[in-house]
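Note that one protein chain of the assembly has been removed; the remaining protein chains are unaltered in position.
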Amino acid sequence: MQSPAEIVQHSGGVIGVSWLMIALPLLGAAILLLGGRRTNKWGHFLGVAMSLGAFVVAVLSFVELLGLNPEDRRRAFELFEFIPGMVNMGMLIDPLSISFALLITGVGSLIHIYSIGYMSHDRDRRRFFAYLNLFVAAMLLLVLSDNYVGLFIGWEGVGLASYLLIGFWQHKPSAATAAQKAFIVNRVGDFGLLIGIFTIWTTFGSLAFADLTHQVTGQASEGTLTAIGLLLLLGACGKSAQLPLQSWLLDAMEGPTPVSALIHAATMVTAGVYLVVRSGAFFEAAPTAQLVVTIVGVATLLAGAIIGCAKDDIKKGLAGSTMSQIGYMMLGAGLGPAGYAFAIGHLITHGFFKANMFLGAGSVMHAMNDEVDMRRYGALFSVMKVTAVTFIIGYLAIIGFPLLSGYYTKEGIIETAMHHNEILGWLAVLGAGLTGFYMSRMVFMTFFGKKRWAEDAHPHESPAVMTVPLIILSIGSIGLGAYLVLGNRFLTFLSPAVGLPQPADMPEPHVFGVGPAALATLALVAAGAAFAWFRYGAAEVPAVAPRGSFLTTFARRDLYGDALNEALLMRPGQWLTRIAVFFDSRGVDGLVNGLAAGIGGTSGRLRRVQTGYVRSYALSILFGAAAVVGALLYVGNM
Amino acid sequence: MTTHYLVLSALLFAIGGVGVLVRRNAIVVFMCVELMLNACNLAFVTFARQHGNLDGQLIAFFVMVVAAAEVVIGLAIIVMIFRTRRSASVDNANLLKY
Amino acid sequence: MNGGTIEAPTIEYALLAPMLLVFGAAIVGVLVEAFAPRYLRKSIHVPLTLLALLGGFLLTILQAVRDGVPTTPAAMGAVAVDGPALFIWAIILILAFVSTLLINDDEQFVAQAAAVPGSTDEEEAVRSGYAQTEVYPLLLFSVGGMLLFPAANDLLVMFVALEVLSLPLYLLCGLARRRRLLSQEASVKYFLLGSFSSAFFLYGAALLYGYAGSLDLKAISAALGTVAGQDTLLFVGMAMLGVGLLFKIGAAPFQAWKPDVYQGAPTAVTALMASTVLVAAFGAVLRVFWVALGNLDWDWRPVMWGVAILTMIVGAILAITQTDIKRMLAYSSIAHAGFLLTGVIATGAFEQNREALSAILFYLAAYGFTTVGAFAVVTMVRDAGGEAGHLSRWAGLGKRAPVLAGIFAFFLLAFAGIPLTSGFFGKYAVFSAAVAGDALPLVVVGVVTSAIAAFFYVRVIVLMFFSEPAADGPTVAMPTIGTSAVVALAAAATVVLGVFPEPVLNLADQAASALFIR
C-alpha cells in the first residue's frame, strides 16, 4: 500500500493560527463560566460567535490546505513544550483533521444556533453555551493535536463536556446518574487508550504522529503492535459506544436534545473512528487487531439496529441507530486504507443526517412539551411541515435511499467489507435492512398514522432559529455523499493523511455504484420499510407498548447490557467495597488499636503487682537479688 | 576454719532477710535488717582474719556507727507512724499502691 | 594499709572543700535548731542553706577551672575527685539549690512532725505557725552524702555516703503537711526497703573484701587479675553490691519503692530525690562497675542488659495506666533510669567509654533540670486538699493557666525526647553511645519503649489542652518567687540544652576526658 506523505513542519498563513480554532471556543467557555450572571443577556450570542469564528478559521485553513499540492498537505507545527523530553504540544493540519474540524465547527455552529431557540426558556442557558463551547474546543483539540497526549487531553475533555451536558439538568437524579455512568464507562475505555499510549511510548520513544509512520511500526514485533491496536480499540469502544462499552450512550439521552445531536450523534461518539484511522499505521501492521475492529464494528451495528427496533423513546431510538451507524464506520475503519475514506465519509454524512434527525426530534419534543414517547405522537406531518420534511430527508439518507448521502458512504463500506470478507459484508447488509425497518417505524409512528397525543399537547412548528439549521443540515444530507464518494474524490483528498489503498483492496467499481451487494441491501431495506409500514403506518399503534416477544424485550432492555454490567461489575464492586472498608477498620486499624489496647491491658494488670505491702516489695527485691546473683554466677562460670 | 564463720554470717544474713519478709511488726522487721548488717560485720571480721589485715575489723566499727544512726532514724519514723495509726504493723500501711 | 603501722592520713582539704562546706553548713544548721529562737530559725536556715550550696557550686567550678581535674584520688585514696565527680557535684549542687527554693514554702511541710494528724496538737501547732525547720540541715546532710557517694573511691566510704544521703531523706519523706498518712507511709516504706537494700550493698562489699582483701576500688580491680579460685565470692559480692546500687537508681526489679515514695513524699522532696539522688546514684554505679569491676564487664554486661531492658519496659508500661501525676512521673523516672543504663552498658575501648560517660553525664544534667521543673509545676496545681495529684483534676488546665500548662507540656515533651528539647539530645547521646558500643538491640528496645512512654506524656497534654475543664477544677496557686524561679530556670535549661547543647556537651566531654581516676 502507498504510505501517507511525510509531515511538513510549517507554520504561517491561516494554518499558522489554526490554534485559534481551539482558542476561540475555549475563551468563550472561560468568559461564560467566569463571567457569571453578568453575561446571561448576551452569553448565547457569544457562544455562537465563538463557534462560528472557529468555523471560519477551519474553512480558511481548509482552503489554504487545498491550495497546496497534495503531497505536502500535512502541516504540523509546535506550539509549546508540554512535558520536556516527551511531548511537545502542536497542531497537525491534514485532510483527515481538517475534515473533522469542518464537521465539528460546521455542524457545531448550526447546533449552537438551534440551541438559542431550544434552550430559550432555560434559566441556565448561559452555562449550556459555555459547556457547548468547551466541548467544541476539546473536540478540536482531540482532532487537531499532533500527538497522542494532546489527543488524550481532548479525548477526556470531550468526556468532561459530555458529562456536564448529559447532567445539565442535574436536579434530575436520572440525568445525574446518566452523566456519571457516561464518564465512568468512558474512563474504562480511556484506561485502555492510556495503556496503549504507554506502550507506544516505551516501544517507539515518541508520541508524535509525525514519528509513528509505517516505517517505524515496521520496527516493532507484530505482538506489540496488535497489543497497541487492541488497547487503542478499547479506548475507541468507550468513546464510540461500541460493544462492550455501549451501555452509556442510551442513558446519555437524558441530556438536552442539541447535546444528543452534537455530541452523541455527530461528533464526539465518532472520535473512536478517528482514533482508529489516525493510528492506521499500527492497525495496518497488525491484521489481528484490524479483524477485531471489524468484528466489533459489525457486532455493534447489529446490536444498535436491534435496539433501535424496539425503542419507543424517539431519542433512544435514534441513539440505537447512532450506535449502529458508528458500527458501520468502525467496520470501514477496520478495512484499512480502502475503508478509511468511506468510514470517514460516512462519519461526515452521518454527522449531517443524524444531527438533522436529532434536531428534528428535538423540534418535535419542543412541540409536544418534551414528550419523547413515539406512541404519544402520530400524524405530526400536517402540523410541523418543515420539521417533518427535513426529518424524512435525513431518514431517507440513513436508510441509504439511492443517490442520497447515506447511500454512497454506507454502500461504500458494505462493498469494501464484502470484498474484504463475505460474512462481514452480508452481516452489514442485514444491518442495513434493520435500519430500513426501525427508521421507517420511527417516521411512521411520529409523522403519520393517527394522533395519539396527550390531552394538553398543542403541537406547532418551531421558530426559524431552529428550523433554519434543520434545512441546512438536510441539504447536507442530500448532496454530501455523492460529492464525496463519486470519483473517489474524498479518497484522494484523504490520501496524504491515511495513504492510498492497493488497487487489489478496492472493490471493482460498478456502473452508478450499483453491485449485487447494493441491490441486496436495497431489497432488504425496502422490505424492512414495508414491514414497518404494515406494523406502524397502516395498522393501529397502541398508546402503551404491548409486552412484545422475547426478542422485543431483549432489545428494549438494550440487549441486557446494563443487567450484565450490574451483575458482573456493580454488585461485586459494592461487595468488594464493603469488605475493604470492613477490613480497613477492623483489620488494619483494628490491629493498631488492638496493639495499643493490649499494652494498656498489660499495664493495668501489671500494676496490680504493686500491692502496697512493703513486705512484698522486699520480696521482689530478694528475688531480684537472687536472680542477679544466679545470672552472674551463670555468666561468670560460663 | 574461717569458713564456718562465713557460713554463720551467711545464715544470719538469710535469717535477717527472711525475717524482713515474714514479720509484720515494723520494729521486728527493722531488727531483722540490723541482723543483716551484723551478719555483714561478722563477714568483714572473718575476712579480715583471713587476709590478715585490719581493714575488716575497722569497717565493722564504721558499720556499727552507721547502724546506730539508722536505729535513731528508724525508731523516729516507726514511732511517728505508730502514733498516727496506733499500730506498728507494716501491713496496715498500704494506702500507696498500684 | 598493712597490719600494725598506721600512717598519718593526709587530706586534700581544697579538693574536698565543696563537700566539707555543705557538711559544715549542715552542722551549723543543727546548732541553729538548738539555739536560735523558733521565729528566727527559718530566716537563718534558708540563706544559710542556699549560700552553702551556692558556695559549694562555686568551689567546684573554681576547682575545675583553676587547677583542672586532679589525677590522683584524695584523702589517701578514699575519695576520687575526678572529672566526672566534679561534673556530678556541679549538677547536684545546682539541682539541690533549686530544690531548696521549692522547699522554701510553708505549704510543703508539716508544722510539727510529732503531732498526730488531725489531733489537737496539730491544730495547735498549725495555729501557732510552727514549722519543722530541721528540713534544711537534713537537706544539707543528704546533699553532702550525695556529693560523697559518687566520689567515693572506697566501698566503705561509699556505704557511709549511701547512708548519709539516705537517712535524712527517709525523714524528709515523712514531713508532708497534707496527706500525712501517705507521707508517713512513704517514709516507712522507703526506710525499711532502703536499709534492706543497703544491707545487701554491705554484704556485697564484705564479700568483695573477702575476695580482694581491700575495699579500695583500685585494689579490687587489681585483684581481678591476680586472685584466682574465688570467683563465687567475687560474683556473689558483685551481684549484691549491684543490688544495693540498682535499688537507689530504681532499676527493675528493685523499683517497687519509687512510685510509692515519690507519691507520698512532699513534692519538693520528691523533686530533690528524683533529680539529685538519681544523679548521685548513677555516679556511684559508674564508679563501681567501671572502675572496680571494669575488667569484668564481659560478665556483668549481660545481666545489666537484662536489668536495663526490664527497667525500660516496666517503667514505660506501668506508667501508662497511672492516675496520679507524681506516681506517673515516678514510673517515668524508672524508664529514664533504664535509658541511662543502656549508656552504662556501652563500655568498650577508651574512646567508647569516654563517649558513653559524657553521654550519661549530659543526660543526667538534662533530665535533672526537667524533672525539678516538672515537680515544681506539680506543687503549683492545687485544690482544697492540697496538691491536685489525681490526673483527672488536671483536665482543662490549659484553659485556666495556659502558660503553666504550656511549660509543663514542654517538660513532658522533653521527657518524651522530642527534638529541640534537652531530653532529645540526652537520649540521642546515650543511644548513639550504645549503638557505638554494639548494644543496638538495647537501643531498639529503648526506642520502642520511648514510643510507649510518649503515650502517657501525651496523655497528660491531651488532658490539659484538649479536654474541657472540670467544673471544680484545681486552681493554680500564685507561685512564690522561689517556685516560679525554679520553673523558669528549669524551662530555660530545657530549652537551651535542647537548642544549643554544645557547651554542656563540651563540659561533659572534658569531664569524661580522663574517665574516672583510680
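By letter and in written order, the chains are A, B and C; residue numbering begins at 1 in each of them.
Simple rule for what comes next: a contact is a pair of C-beta atoms (placed from the backbone, for glycine too) under 8 Å apart; a residue touches a chain by one contact, two chains touch by 3 or more.
Note that contacts and distances are computed from a predicted model.
Participant: Among "NADH-quinone oxidoreductase subunit M", "Multiple resistance and pH regulation protein F", "Na+/H+ antiporter subunit G" or "Peptide ABC transporter substrate-binding protein", go ahead and choose the protein name stored in UniProt for the chain not displayed.
Facilitator: Record says "NADH-quinone oxidoreductase subunit M".
Participant: Wait, the hidden chain, what does it touch out of the ones we have here?
Facilitator: A, C
Participant: Just one of C:Leu181, C:Val435, C:Ala470 or C:Ala514 touches the chain that is missing; which is it?
Facilitator: C:Val435
Participant: Out of C:Leu31, C:Leu51 or C:Val462, which is the one that touches the chain we can't see?
Facilitator: C:Val462
Participant: Just one of A:Ile153, A:Leu291 or A:Ala523 touches the chain that is missing; which is it?
Facilitator: Residue touching the absent chain, from the options given: A:Ile153.
Participant: Extract the touching residues of subunit A with respect to the undisplayed chain.
Facilitator: Counting over the whole complex, subunit A touches the hidden chain at residues 33, 80-86, 88, 149, 152-153, 155-157, 160, 163, 167, 170-173, 176-177, 180, 183-184, 187-188, 190-191, 194-195, 197-199, 201-206, 208, 211-212, 216, 219-220, 573, 576-578, 580-581, 584, 588-589, 592.
Participant: Since one chain has been left out of the picture, which residues of subunit C touch it in the full complex?
Facilitator: 358, 398, 413, 416, 418-420, 424-425, 428-429, 431-432, 435-436, 440, 443-444, 447-448, 450-451, 454-455, 458-459, 461-462, 465-468, 501-502, 505-506, 509
Following the convention adopted for this analysis, only the chains that are shown with their structure count from here on.
Participant: Averaging each chain's C-alpha atoms to get its centre, pick out the one most distant from subunit B.
Facilitator: Centre of mass proxy via C-alpha means gives A as farthest from subunit B.
Participant: Could you put a whole-Å number on the gap between the CA centroids of subunit A and subunit B?
Facilitator: Going by mean C-alpha positions, subunit A sits 97 Å from subunit B.
Participant: So what's the Cα centroid distance for subunit B and subunit C, whole Å?
Facilitator: Averaging C-alpha atoms per chain gives centres 25 Å apart.
Participant: Indicate the whole-number Å distance between the mean C-alpha point of subunit A and the mean C-alpha point of subunit C.
Facilitator: The mean C-alpha positions of subunit A and subunit C differ by 79 Å.
Participant: Do you know which subunit B residues sit against two or more other chains?
Facilitator: Within subunit B, the residues that touch at least two other chains are 17, 20, 29, 90, 93-97.
Participant: Listing for subunit A: what residues touch at least two other chains?
Facilitator: Residues 607, 610, 612, 614, 618 of subunit A touch two or more partner chains.
Participant: List the residues on subunit B that touch subunit C in their complex, please.
Facilitator: 6, 9, 13, 16-17, 20, 26, 29-30, 33, 36-37, 39-40, 43-44, 46-47, 50-56, 59, 62-63, 66, 69-70, 73-74, 76-78, 80-81, 83-85, 90, 93-97
Participant: If we count contacts the way the header does, which residues on subunit B are in touch with subunit A in the complex?
Facilitator: Spelled out, the residues of subunit B in touch with subunit A are 17, 20-22, 24, 29, 90-91, 93-98.
Participant: In the complex of these two chains, what residues of subunit C are touching subunit A?
Facilitator: 188-189, 192-193, 196-197, 200, 231-232, 234-236, 238-240, 242-243, 247, 252-254, 256-257, 259-260, 299-300, 302-303, 306-307, 314, 317-322, 452, 455
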